[in-house]
Structures are given as structure tokens and as C-alpha cells.
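For this view, one protein chain was removed and the others were kept in their places.
Letters are used for the chains, namely A and B, taken in the order the chains are written, and counting of residues starts over at 1 for each.
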Amino acid sequence: MSVAVAAPGARTPTDWSGVILKVYVALFLGFMFLPILLMAGAAFNANPTPSALDWRGFTTDWFTGRTDEAGRVIVRGLPQETRFLQGLKHSILIALGVIAISVPLGLAGALLLTRIGSKATGPLYTALVSPLLTPGIVLGVSTMIFWRDAFGVQAGLFTAMLAQSCFIASYCMLMFMARLQRQDRSLEEAALDLGASGFFAFRRVTLPYLTPTIVAASAIAFLQSNENYNTTFFAIGSSWTLVTEIGARMRFGVSPTINAIGVIFILLTVVFAALWAFSLRKKTA
Amino acid sequence: MGEMARFYGRFLTGLILALVAFWFLALILMPQISMIQRAFHYEARDGAAAQAVLEANRLQQRVATMNFDIRALEREVAAGVSGAAPAAPSPSNPFAGLPSPGAPRPGLPTPGLTPSPGGASAEAPEARLERLRAERDGLTETIAESRATAQRLRAEEAAAQGWSLRNFTLMSPLHWRIFGLTLVYALCVTALSFLVCYPIAYAAAQAKTPRRTALLLLALTIPYALNELLRIFAWTMILANQGLLNHALDALGIIDLSQGGAIRWLASNGSVFLVMVYTYMLFMVFPIYGSLETLDRNQIEAARDLGASSWRIHWRVALPHARPGVAVGAIMTFMLAVGSLSVPQLVGPGLHPDWFSQIVNRNFFESNSWNVGSAQALLLLVSCTIFIFLVMRVFRVGIREIAR
Partner (left out) sequence: MQGQEVALERLGMRFGEFTAVEPTDLTIKAGEFFSILGPSGCGKTTILRMVSGFQSPSEGRVLIGGQDMTALPPNKRPTALIFQTLALFPLMTIWENVAFGLEAQGVPKARRRKRAEELLDLVALGGQEDKRPSQLSGGQRQRVAVARALAVEPAVLLLDEPLSALDLKLRQHMRAELKTIQRRTGVTFIYITHDQGEALAMSDRVAVMRAGRVEQVGPTEEIYNRPATSFAATFVGENNLFRGRTAGAEGGLVEVETPFGLLRGQNADSLGSGEEAMLFIRPERLAPARPEHDLRLRAQVERADLEGPFFNLHLRAGDQRILLQLPNEGATPPEGEMELGFSSRDARVLRAGALAHG
């Protein structure tokens, strides 16, 4: 507690902790990006075992595939990997379903929780966010069991969609709640007071206010759905998505086509991030 | 509730209630109940009763075959034909009793078509008939006995079925050990993740300019826009026997790859930990960042001015402030780690010690014992719940702070 240290002029010499922190951040960024760069690199290596080191020449065959004149496949690239393509189709189908289910559910939950000023909100809130705190494996298993035991529905795309919606709806709900809590309640009251029906007030005042969140929640739902493995693996039964297929391939025979998919994902991410940044800049300008 | 109906009108309120009810009942509650129901229902498969029934059926089949033989012999004796080729297949032919296209059907003898079995013709038909009859009677008794045994065993098993704790009590000690170890592993991952992420969250929250904060957060988020599995895959490429890590060590002269000195990183649990920390890092960084962001920089400056060491500043000022964030990060990371199938399954599968999620997976998809799998999934759920309550208690945070 020496006050002398604080006196002006007595500058602390070198801020070692600051230097250490900087070095750490640099190392950390390497830790974050190195694996991804390696993975991307291997997508262009002719080596059939994914590797960025054992270089056997540049190729884009893993993206395009290669066939000889007779149409026989020489290199199995993405066009030949029909299970990946089919899986992608399943993934998108599920993701669209998840958006259609979880956005309305999340919105309904958020409206209920922010609009009833009753004591029941505590337990209800806990119940509705609990899927976020539940291991994905449990969500997948329980959904698979329930739909088979109760309705005889075999695990498949439908159950995978429901299992994902269960927790993705919670994400959506939290986003909607954050937005609704910032809304001036008197806007809705004003609409009612001016003779609007509850439905009209909701459609004309609240819904436009929520539009940006609906878009954001849909995007998050889409990403979460496509990314999910642990829940989907159990709930999807004998069908598959792009992600579970990548998982299967990682267990039973890797091929640089996985790296090719990774590169495509990276490109999509960069493009979307750039578009997003651009739209933000435009808005502020 | 009445307030809400007043506000939104009956239609909209009804719709909202219906949606929430569907979500809670059909997607959250009922599936959990189904799983719990299975977890507490013991399902006997390959049990003693099933064995006894199987045995009885097998014997029954033999008796049927014998009956066929006996009838054939009886006809033979009645016809007084002796020494001719027997019209019936021998009891030693296991498929004889089955009405298959290749075998003669009862009542439709096909003389001359069936090859005569070697030793059968040496015996006189009458003597053989006698022997077969005695043998059949003996077998019939045995069948009755094993049927009775089966029934008794079945009753016992039925009594044991229904609500019981057997799925837990009959779980092998090995599986219990894996369960306990998995909890320990998940705690390790959580602790490691905190150690790795806290400085980063601090750096992001206390960066000199907002631009730097934004860049750091963007750098964190970009790998997460990729897929969880691709993140894992990228690491398996590094940790593989011929991967980057071993090549680097080779270049440094620590190991010699050409002499087969590769270190089998993927076979160690350490690599599972590492990949898990990497995979779920965001769930630790962002909550801590969120709470550190609200920390007034002046507080740190003030503490520094008062001569506090960096350690002391973190211990007394920054960490206490980050408490809710650390709690959330710990809960999320533990939950993700303990229930993660992807990482242990895909990083060196079968090489490192099993994680409990892999056991659950096997019970569902390999041995097809869903009830045991449900019991194990329930164990995971319960341990997560306990962990959440513990963290809430230790860090003194409420549920509202947990779900941001």
C-alpha cells in the first residue's frame, strides 16, 4: 500500500504482465487458426491421406473429382461423394424445419415470459432454458425414445429436427427476450388504446420491432442445426446429415474430400462475415 | 395470464400458450419422461427363461422328427416290408422335421429318392421302433420339465421387470468406473478451459481500443462458424502419427520418425482434453468476457496505483467481478464435455480410455439395450444437474444469470 508508487514520475518500469498477456494472445491466435489453415491446405494436396506436410502436388481433384474419357472414376471428389451431397440436402431440410419450429416457439416463450408479470415465470423460465443446460446426447436419446415408444415413429430426419428444435428454441427465446425487454411497453398499449385489436397491435407494432431479431434467430438456428452432431447422431437413426456423415467418414476412412468441405465452409463464412460487416457499415453510414 | 389475454386478445394468447405447451410437453418433458421410464424398467434379454424356452423348442423339434420316423417305421412294420430302403429320413438329419422342398413331407413318402443313411438299416425295424418310442417319451418329459422351468423363470423375470433399479445395479463395475472417470475428465476439461480462456477474455474485455476487442472476438468466432466436426478433424490431422506435431518433433531431433519413433498422441486422453478445450472454448470465453466487460478499467488502474501486483489485481478485483461469467462458462463447458460424443469418438477412437458417452452409444446402437442406455444417459443428466446446483451455490449466482 505504498502511496509513493502512485506518485507521478515514478512510472512502473516495464509492464511485464502486459507483455506476457500479449505473447499469450499471439500464441492463442496461432492455436485457433493453425489447425484450420492446415486443414485447408490438405484439401489441395494430391496425397489421398489428408496431410498438409506430406506434399504430393497441388490438385483440385478433391473438389471436382476426376474421371477418364470412359467416365470411370479415377479420383473420388465431391461430385462422386453422393452421401455427402445427400447429407447436405438432409442438413438443409432439417435446418429449415428447425427454423420453422424453433423461431415461433422461442418467440411464444419470450412473449409469455416477458408479458405475464406473475410469479410462475421463474420455474417456467427454468424449464424453457433447461435444454441448453442438458447434454446434447440426452436430448437426442430422449427424443428418439419418446417418438418411438409413444407414436411408433422411427428415428430419422423428423426426430432429428425435433431434438434440435428443443434446444435451439431456447436460444431463440433468449434472443427474443433480450429484445422484448428493451421494448417500450407503452407502444403496444398505445396501439390498443387507439382501438387496435391485440392481434393487430402485435402484427403492426411488435412484429416489425422484432423483425431484426427474427432474422438473427433464424440465422443462429440454421447454423446451430447444421453444426450439431451429438444430438443429431442419436436422433437421426439410420439416416444421416452432412455432419454425421463427416463423422462416419472420420471413423471409417478419411479422405481429403472432408478437407474440401472444410474449405467451402471457410469460404462461405468469410463471404457471409464480409456481407454482414458491409451491411453494418452501410447502416451506420 | 388474464392480463395477457386482455392485452393480446384470446386468439393470440391461446396461440402463444399452445406453442409453449407444445414445446414444453412434446419436446422437453415427455421425451425426458420416456427416457426415465426406460431407465427404470429392466428388460431381460438372453436371460435364463429365454434359454430354457429355446432349449424346449429345440427338443420339441427333435420329438417332431422322431414322430415322423416312428410313423414311417410303423407303416413299414405294418406293411411287413423288411430290408427295403427306409422311406423316412434319419433323426440325425436336423432338417428332417421341417417341411422343406428338399425333404419328404409327412404322408407323402417318396420311396427310392432319399438316400439311405448308413447305420440305420442294420437294426431290425421293430427294435428300432421300440428304442425310438422310449427315447421320445423321455424327451417329452424333459420338454415338460424345461417348459415348467421356463415358466417359473419367466414369472421371476416378470416380477423383476417393471419398475426397478436393476439397470443401475446390474451395470458392470467397469462401466461405473468409466462413468466416474468421465466426470473427472469433464472437470479437468472445464478447469483447463478456464485456464486457457480467462486471459483471452480478459485481454478482449480490457483491450485498449474497441477495435482491438472486436478483432479478438472475431478471431474467436471465425473458427466457430466452421463445423464442430471440422474443428475436431483439423486437430486429428495435427495429432496423427504422421501429423504436424510429430513432424515438428522430428525436425527438432527429439524423435526420429523414420525409425518409427512416432508418438501416438491420439492414443492419450490428453489429446481428447486438448481437442475438447479447443472445440468448446467459445462457451467459456464469451461468458467471462461478458462479465469482465462491465468491469470499470479505473478499478484496475486504481488497484495498480495502490501498488497491487498483477496477480493480486486478478485475484482481488478482476476474478471476483468475473464470477457470474466463470460460473456460466464452467456449467456450459462441463455439460458439453461430459456429454460429448464427437470428441472421444472421433479423436483416436478406441485408442484412449473410453468416455461414458461412448458406452451410451454402444448400448443404443451396438447391443441394442435401450433401457440400459437410457439409465446411463440419465446418469449424465443427473450429474450435470448436480454440477449446475453446485456451481450456483459456490459462485452464488441465480438461474437468470446462467442463461444469457
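Rule of thumb we're sticking to: a residue touches a chain if its C-beta (ideal position, glycine included) is under 8 Å from a C-beta of that chain, and two chains touch if they have at least 3 such contacts.
Fair warning: this is a prediction, and the values are worked out from it, not measured in the lab.
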Of A:Val73, A:Leu187 or A:Leu280, the one touching the omitted chain in the full complex:
A:Leu187
Considering the complete complex, of A:Ser17, A:Ser197, A:Gln224 or A:Thr269, the missing chain is touched by A:Ser197
Sole touch to the unshown chain from A:Val25, A:Ile99 or A:Val205: residue A:Val205
So that we can see where the missing chain sits, which residues of chain A does it touch?
184, 186-187, 189-198, 200-201, 204-205, 208-209
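Going forward, only the chains that are shown with their structure count from here on.
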Calculate how many whole Å lie between the centre of chain A and the centre of chain B, each centre taken as the average of the chain's C-alpha atoms.
24
Chain B residues within the chain A interface of the complex:
1, 3-4, 7-9, 11-13, 15-17, 19-20, 22-24, 26-35, 37-38, 196, 199-200, 202-203, 216, 218-220, 222-223, 225-238, 240, 242-244, 247, 278, 304-307, 310, 331-332, 335-336, 338-342, 345-346, 349, 357, 360-361, 364, 370, 373-374, 377-378, 380-381, 384, 388, 399-400, 402-404
Within the complex, chain B is touched by chain A residues 1-3, 5-6, 12, 16-17, 21, 24-25, 28-29, 31-36, 38-39, 42, 49-54, 104-105, 108-109, 111-112, 115-118, 122, 124-139, 141-143, 145-147, 149-150, 162, 165-166, 169-170, 174, 188, 192, 197-199, 201-202, 223, 226-230, 233-234, 243, 246-247, 250-251, 254, 258-259, 261-262, 265-266, 269, 272-273
